[in-house]
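Presenting subunit A:
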Amino acid sequence: MSLCDAEKTFILHGVKENFRVDGRDREGYRPIELETNIVQHAFGSARLRLANTDVLVAVKLEIDVPFPERPFEGKLEFFVDCSANATPDFEGRGGETLAAELANILTSAYRSPQTFNLKKLCILKGRKCWKICVDILILECGGNLFDAVSLAVKAALHNSQIPLIKSINIDGDNIELNVSDSVFDCEKLDVANAPVMVTVCKIGDQCIVDPSLAEEQCSVGSVVVAISQEYFSTVTSIGKGSLHPRTMCNSLELGQKVGIRLNKAFMETLHNIQPDEDVGFLK
Partner candidate 1 sequence: MSRKKELLSKVGLRLDGRRADELRRIRCKLGVFTQPDGSAYIEQGLTKVLAAVYGPHQVRSKQKAQHDTCIINTQFSMAVFSTNERKKRPRGDRKSTELSMHLQQALLAVIKTELYPWSQIDVYVEVLHADGGIYPACVNAATLAIIDAGIPIKEYVCACTASLGNNDVPMLDVSHQEEVIGGPTLTVAALPMSGKIVLMEMSQRFHLDHLPKVLDKALEGCKDIKAILDEAVKKHIQDIGSSTGWANTTS
Partner candidate 2 sequence: MEVDTLKEENNIDRLKCDLGLLSRPDGSALFTEGQTVVLAALYGPVEVKMQKVLVEKASIECIYKPKAGFPCVQDRFKESFIKNICETSLAVSLYPRSTILVNIQEMQNHGQLLSCAINAACMACLDSGIDMKFLFGSVSCFLMKDGELSLIPPVNESSIKGMFVFVFNNTKGEVIASHTEGLFTAEQYHDALEGGRQMGVAAYVKRGTRSPFVCHLSLSERRGGTRRHDNDMLLPLRPELGDHPGYRAMFF
């Protein structure tokens, strides 16, 4: 999408007036749709639609060996795939740069044990642990990918269930794990502290959240903040522009404020979500 100068000015003025093109104020989000448990053979899944941004996340579990330097911890891995369905630019390996950026920022946001406790994933010290593979599929890009992805990941992790290990037999080098088959012998993951990301976008002299594709084009620089409770788990600047330290502070404050609000609303939704029969893309 490319905008002409007049369109950019229009958006700029809207932001200044606190009345954006789609009628939102600067701190407003577009409507978010969430469905969970839509990939049947994953351990947990979620599909999130933030206006036109569509993200599908599935969680798979594997049994792995812990890193030798961190024997008490399990593993958490993010894999992002930008489907060519979203834009022809992603065809072949075209989406890899964006995918790597998303995966990196997620890894960084989930790095601190305060945000997500990997110790619970350890089965046997230094020998066996769970590896959570969070696979993110970007189906449509309508701006603000970071926020959408972080929410979808959080929902998918919330939706995930880890089977209980009934018994462990150790015979020298061989370890036999007896995983419970019952659907009900499962443990839910704790995602209360899982970070949500807020993209704060500087347009003109003001900062806005949840930029649309057109607004992203007008921005001179953005900051992505990942908020876990009221703490920052990751902050990174994206885009080609630079920011004054004062603007940076303002962005951080705004990001934190919106992040806390967003997280609260999202957690409520997660607890209230009901399984729906007619799920998926048929709606």
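The definition used in the following text is that a contact is a pair of C-beta atoms (placed from the backbone, for glycine too) under 8 Å apart; a residue touches a chain by one contact, two chains touch by 3 or more; residues count from 1.
Basis for inclusion: all candidates are chains of the complex that A comes from, given by their letters.
Note that the structure is predicted; figures quoted are calculated from it, not measured.
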Subunit A: touching candidate in this complex (1 or 2): 1
Residue ranges of subunit A in contact with candidate 1 within the complex: 39-42, 45, 52, 54, 56, 58, 60, 62, 79, 81, 83-88, 91-93, 133, 135, 137, 139-142, 280-282
